[in-house]
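Next up is a structure, given as structure tokens.
Selected chains from the complex are presented in situ; the others are not included.
Naming follows writing order (A, B and C), and every chain is counted from residue 1.
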Amino acid sequence: MTASALIFLAAYAWPILEPDLAGSWVVACRWIVWITWAMFAVDLIVRIALSEDRWAFVRSTPVDVAVVLLPLIRPLRLLRLVSLLHVLNRHAGSTMRGKVGIYLVGSVTLIVFVASLAVLDVERGGTGSIQSFGDAVWWSITTITTVGYGDTFPVTTTGRFIAAGLMFSGIAVLGVVTASFASWLVERVSEASDEAEAATARDIAVLHQEILSLREIILRQGEPPRDGLTDDEAPGPVVHR
Amino acid sequence: MTASALIFLAAYAWPILEPDLAGSWVVACRWIVWITWAMFAVDLIVRIALSEDRWAFVRSTPVDVAVVLLPLIRPLRLLRLVSLLHVLNRHAGSTMRGKVGIYLVGSVTLIVFVASLAVLDVERGGTGSIQSFGDAVWWSITTITTVGYGDTFPVTTTGRFIAAGLMFSGIAVLGVVTASFASWLVERVSEASDEAEAATARDIAVLHQEILSLREIILRQGEPPRDGLTDDEAPGPVVHR
Amino acid sequence: MTASALIFLAAYAWPILEPDLAGSWVVACRWIVWITWAMFAVDLIVRIALSEDRWAFVRSTPVDVAVVLLPLIRPLRLLRLVSLLHVLNRHAGSTMRGKVGIYLVGSVTLIVFVASLAVLDVERGGTGSIQSFGDAVWWSITTITTVGYGDTFPVTTTGRFIAAGLMFSGIAVLGVVTASFASWLVERVSEASDEAEAATARDIAVLHQEILSLREIILRQGEPPRDGLTDDEAPGPVVHR
């Protein structure tokens, strides 16, 4: 599915990036877009057919279902690229924060690229200020960072919907960045707390040994003194755990 | 009260969304607005009358009181819709974060819709850039996400007050989104810490058993040896808790 | 000092808010500004003279020192109003979060009011877009919330310095709002953790009682049996703590 998503991205991006493309190529790209859609649809139908509780499966994969059901709304076709993020996830490091970092960089890059393509597709030729891919990327970055100079902005309704999605993505990005810093700082604080807990565990282990040694002493005292063993003989080290 | 709030919303929104509405309909809508206001007022008065400490009740429901006392300032009438959020709350999931998420999406949608209506109401016909509901929604979204392109902005004083409310809502939204991500990350960290605590509890339970078994041994040793019981007989398993 | 800060604020704000004020009033206000400055200076000098380690005192109150030393830079005179925040602090509730909330609302209100006055003072009459107090407040709010439409902005250098201060205040406001939500959510999580700790403390108290009762049993067994006391008599409940 990843390869299919990449082919789809190329077929989607090419006619947008090169508006003077020969008509036959544009038609070919459109075919590829529809073929990749069909692949996604077949993949989803097979997975639904194979799952035990079909309705639960449909409810647990809303993005996949939306990808297949909403191909008529052009920008939404790009939802298909979410499957690319799973690849990122696989290549991410083992630590929690490393994963979040790689996911964040990957998502932001993909979102900016895809939003730029989609907005350029609907805005080019209109009266708006976004007329080249460079403008579109510049607009995407000013929007996702919530800077919003206002030198470039979409004027069509579809463009504004894409912009709204991008803005809320920007808020999520801000949230994730902040949360990562915050969790790093809080972890530093809780490290000290973890140490205190480890000390408690050690103290309890010492207590355990004391009680076991006490038991041995009592048991030996209860026995009738045999073969000249004296009571003040120190008990050997009790090894346990 | 929820139904009343919904009827109020419809009666408030209709004349704003359709400026060419026949005069009689506008009058009807105005009547409905005032009737729903009266319902809120009666509801509040009854609740105040029924409460034991009336002054404390008034102080604990500042929003409800403001809704009834401030109907003359038109945009503030929309405060009445806060009661819709209680419905959201009831339908929200059981987990803390699920609740916050549903509340957030519901609040943002309601705030954007209501702020768009209110700003359109005061700006339309003026010299400002907000002249249609589409423009108003677009402006609300750019404002609540703190992007602020500057292609659309209110120029009247009332519109600017609405905008200020929307901006501070935006900051609160940012805060809640970030806090949710942060608490999720911090929870991951504190899960490890919870495990350490569970281990401590287990260690203490083991200690308890050791001491109880020790007590039994001592008690048995103190008894005069009857019916040939030998001291090295292992004590039976101590069952407690 | 609070009264003095309020008088200063009034004397500072009046000529700015009413540009057509008679010359004699403007002169009076200027005198009051300087008199309140003198009061702050005397207050600071007395406190420095009374303190044991004068240099340490100066270093620990940088704001107070800056207030007295920098009166020539007009907008910085408003730093004097920081003393008003101490009043807020006194009236704030007892809970940590309540305090932060009241402090935040008070600070934002004061900062917006003061920044509006200062920017209006330097921008009015120039070529900029800020020409009335309403514009100035509107500009302050769009700036502190980092929305920044761009319909109003300062064009003088002093105005831009004020704006920079306001922007960084805005970032601090965002940070405090987010942190409050985050700490509330994290507290919910750590409540469960606190309960686990309380359970541990209870378990340890039970252990303590067991050991004390064990000690009593051993001591009684060691004693030579007097007055027909039998060993299997159960020890009475050990009351401690």
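We adopt the following convention: contacts are C-beta pairs under 8 Å (C-beta built on N, C-alpha and C of every residue); 3 or more make two chains touch, one makes a residue touch a chain.
Fair warning: this is a prediction, and the values are worked out from it, not measured in the lab.
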(message) With 3 chains in place and all of them the same protein, how many does the whole complex in this file have?
(response) 4
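Basically, only the chains that are shown with their structure count from here on.
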(request) State the superposition rotation angle between the two copies chain B and chain C, fitting on C-alpha atoms only and giving a multiple of 5 degrees from 0 to 180. (result) 90
(message) Averaging over Cα atoms per chain, report the distance between chain B and chain C in Å.
(response) 26
(request) Averaging only over C-alpha atoms, locate the centres of chain A and chain C and give their separation in whole Å. (result) 37
(request) Going through chain C residue by residue, note those that touch at least 2 other chains and give them in order. (result) 146-150, 178, 182, 186
(request) In the complex, go through chain A and note every residue touching chain B. (result) 96-97, 100, 143, 146-150, 153, 157, 160, 163-164, 167-168, 170-172, 174-176, 178-180, 182-183, 186-187, 190, 193-194, 197-198, 200-201, 204-205, 207-208, 211-212, 214-215, 218-219, 221-223
(message) If we count contacts the way the header does, which residues on chain B are in touch with chain A in the complex?
(response) 134, 138, 141-142, 145-151, 173-174, 177-178, 180-182, 184-186, 188-190, 192-193, 196-197, 199-200, 203-204, 206-207, 210-211, 213-214, 217-218, 221, 231-232
(request) Report the residues of chain C in contact with chain A in the complex, numbered from low to high. (result) 146-150, 178, 182, 186
